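I'd like to ask you about the structure that follows.
Only one protein chain is missing from this complex, and each of the others stays in its spot.
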Amino acid sequence: MAVGPHVLEAAGLPRPGRLTRVREWWEQEHVFGYSLILPALLLIVCLVAYPFGMAIYFSLSDTWVGSPGEFIGLQNFRDILGNEIFQQTVYNSFVFTSIAVVLKTVLGLWLAMLLFRTLRLKRVIRGAVLLPWVIPTALSTLAWWWMFDSLYSVVNWTAIGLGIIDAPGPNWLGQKYHAMAAVIAVNVWRGLPFFAVIVLAGLVSIPREFYEAAEVDGAGAWGRFRNVTLPLLKPVLAVVILFSTIFTFADFNIVYVLTRGGPVNTTHLFATLAYQVGLTGGNLGQGAAISLFLFPILAAVVFIQLRYIRRE
Amino acid sequence: MIAGVRGRGARLRSSVFGYANLLPYVLFALFPFYYMVITSLKNDAELYDLKAVPFLIQTGVIAEHYGYLFFKTEFLTWMKNSLIISVAATSISLVISILAGYSLARLRFRGVSAFGTAVFITYLVPPTLLFLPLSQVVVWLGISDTIWALIVTYPTFLVPFSTWLLMGYFRTIPREVEECALVDGASRMQTILRIVLPMAVPGIVCVTLFGFTLTWNEFTYALTFISQSANKTAVVGVTADLIRGDIYYWGSLMAGAVVASVPIVVIYVLFLDYYVSGLTAGAVKG
Partner (left out) sequence: MDTSALRITDRRQFLRSAGGATVGMASWLALGQAPAFAQKRELTFLSWNHFVPASDEELRKQAEAFAKQAGVSVRVDTIAHLQLDAKFAAEAQSQSGHDMIRTHNVVPFLYEHLLADVSDVVAKLGKQYGGWYPFAAEAHETKNGWRGVPWFWISFPATYNETHFKKAGFKETPKTWDDLLKMGRTLKGQGNPVGIPVSHCSDANTTFWSIQWCYGGKVLEADGRTPGINSDKTAQVIELYKALYKDAMEPEVLSWDDASNNRFILSGKGSWIHNPISPYNAALAKKMPVADDINHHNSPGGPAGIHSAPPILGLGIWKFSKNVEVAKEFIQFLFRKENYDAWIVASNAFNHPPLKHLADHPIWARNAKLAMLPAEAQYAHPRGWPAKPNPSVQLIDSNYILPDMVAKAINGMPTKRAMAWAQDQIALAVQGKLKAAG
């Protein structure tokens, strides 16, 4: 740490120039710390906090796209809570997110373990498995939509060919449970690589000694998994489940392209309903209220999961 | 070193088991991509023929859809825009996240944990909520309908995750190394640039890849803030020009999807190992 100016004066040395004094001031931990977070802070205040504030204002007013609104308090929230379409959306969101995340966790874990064990063609296989995550969602979902099309569905064609179902096969995007299944399938398809790769990273970091010790103790494959792998993976798993839940709850593209919320609103999520009501329909106040509903739910989910992580 | 308990036969069986189990995953992951490629090479008559086999091309491969994509639409311009936007937005986020991440991981000052929480909460705010007010901000900044609108707004969803990831990564770097450098007379900034960053390269690569993927694939902001065809991104341009109401140019759409995926696939394959190890430290220690 540089010496203070008074000491130097007392020693008869020339006072450091202004530039040096600025530099010294900057070197202090708290000044340096604040200056480093300044860009992020600016970004958040200007481009997140302010629009977020505006969105809250919208939700508390009766703004429509063409006209400014007046403050109406919580009326929008009361309206949507009583609306059957919104209730259906809440139900859909929970079903969609829980099933998708569970599937992604279980399949992702298994996939990560498989990737961990393969030695040949590692790069190629890992690349292939990563592909769904990497292709632009807007475009890959279009391909899936074509694959589920009522007339030309490749999925049906294959299943009929394999003898699993009879012609003409289910109308995937037109029936309640099938549509939800289709939407979940596409979400899992896209999200699986994210899970697998992060868990794989966690697997890679587990020291071999633990496994070898377990083997010496006579543990079989399942025993090793339960006592070594799983506990050591818990922090990684918890984190990736957390982020995946957030992503999945707020999903927009998949439902928008595949079903636009149908059939009869059985696949609407918060984001798609908010878009439909607020932007296409013009009722910005209600649209914002629907969007904002996500926030406390997410915060609650995050809070629960973070407490779990902190405890470990 | 304790010798492997299982013999050669068992190892062979287990690796076959491994590959056999991987097959469904690889098929599941690649199948739509294969279908996209096949569709982009099929001619329309066969595509709409109910009796044709969807997986094969029976009436000859055609390059017409790619031709339409490259010559009749501004696809190359859109790819260029996407590239510029992704590189710029990712770079900006990277710089901001490195600074913020280091500060939150290493430095002590009042409000540190509050700020960390604020960064994380930002991540929870869904883009579909923000984009209407954001369009107003974009206009105020005078960057509406330009690629700058995206370069400036994309970091809003990149910075939270990247900061958090890099925070975890920076914490794994031993304090002693940094303190040594400081004692030796290096300034804090120099310490970051010369000591910390080189040790955090995997984390940085990871953040870059993540950022690039998200910005390349983003749709809502790109659709709202940009109208001019010359400024559109690849994803928006392809879906906008090749879907005309009730007529879908499937062949060219799929061709667009295939070509638009290529740059990222290439980058991922090249840097995959870094990506994996980058996430390790960040995720485990975070």
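Residue numbering begins at 1 within each chain, and the chains themselves are lettered A and B in the order written.
Just so we're on the same page, a contact is a pair of C-beta atoms (placed from the backbone, for glycine too) under 8 Å apart; a residue touches a chain by one contact, two chains touch by 3 or more.
Bear in mind that the values here come from a model prediction, so they are computed numbers and not experimental data.
The chain not shown here makes contact, within the complete complex, with A, B. Touch with the chain omitted from the figure is made, among A:44, A:173, A:192 or A:271, by A:173. Contact with the chain that does not appear here is found for just one residue of B:59, B:117 or B:136, B:136. Counting over the whole complex, chain A has residues 62, 64-67, 69-70, 72, 79, 83-85, 149-152, 171-176, 179, 259-265, 275-286 touching the chain that is not drawn. Listed here are the chain B residues that touch the chain not shown: 44-45, 48, 50, 131-133, 135-136, 138-146, 148, 223-225, 227-230, 239-241, 243-248.
Simple rule for what comes next: only the chains that are shown with their structure count from here on.
The distance from the centre of chain A to the centre of chain B, with each centre set as the mean of the Cα atoms, comes to 13 Å. Chain B makes touch with chain A in their complex at residues 2, 5, 14-15, 18-19, 21-22, 25-26, 28-30, 32-33, 35-36, 39, 48, 50, 54-55, 95-97, 99-100, 102-104, 107-110, 112, 115, 118-130, 132-134, 136-137, 152-153, 155-156, 159, 161, 163, 182, 187-188, 213, 216-217, 219-220, 234-236, 238-239, 250, 253-254, 256-257, 260-261, 264-265, 268-269, 272, 275-281, 283-284, 286. Contact residues of chain A toward chain B in the complex are 1, 23, 26-27, 29-30, 32-34, 36-37, 39-41, 43-44, 46-48, 50-52, 54-55, 58, 107, 110-111, 114-115, 117-119, 123, 125-140, 142-144, 146-147, 151-152, 154, 157, 189, 192-193, 197-198, 200-202, 204-205, 212, 215-216, 235-236, 239-240, 243, 246, 250, 252-253, 270-271, 274-275, 278-279, 284, 288, 291-292, 294-295, 298-299, 302.
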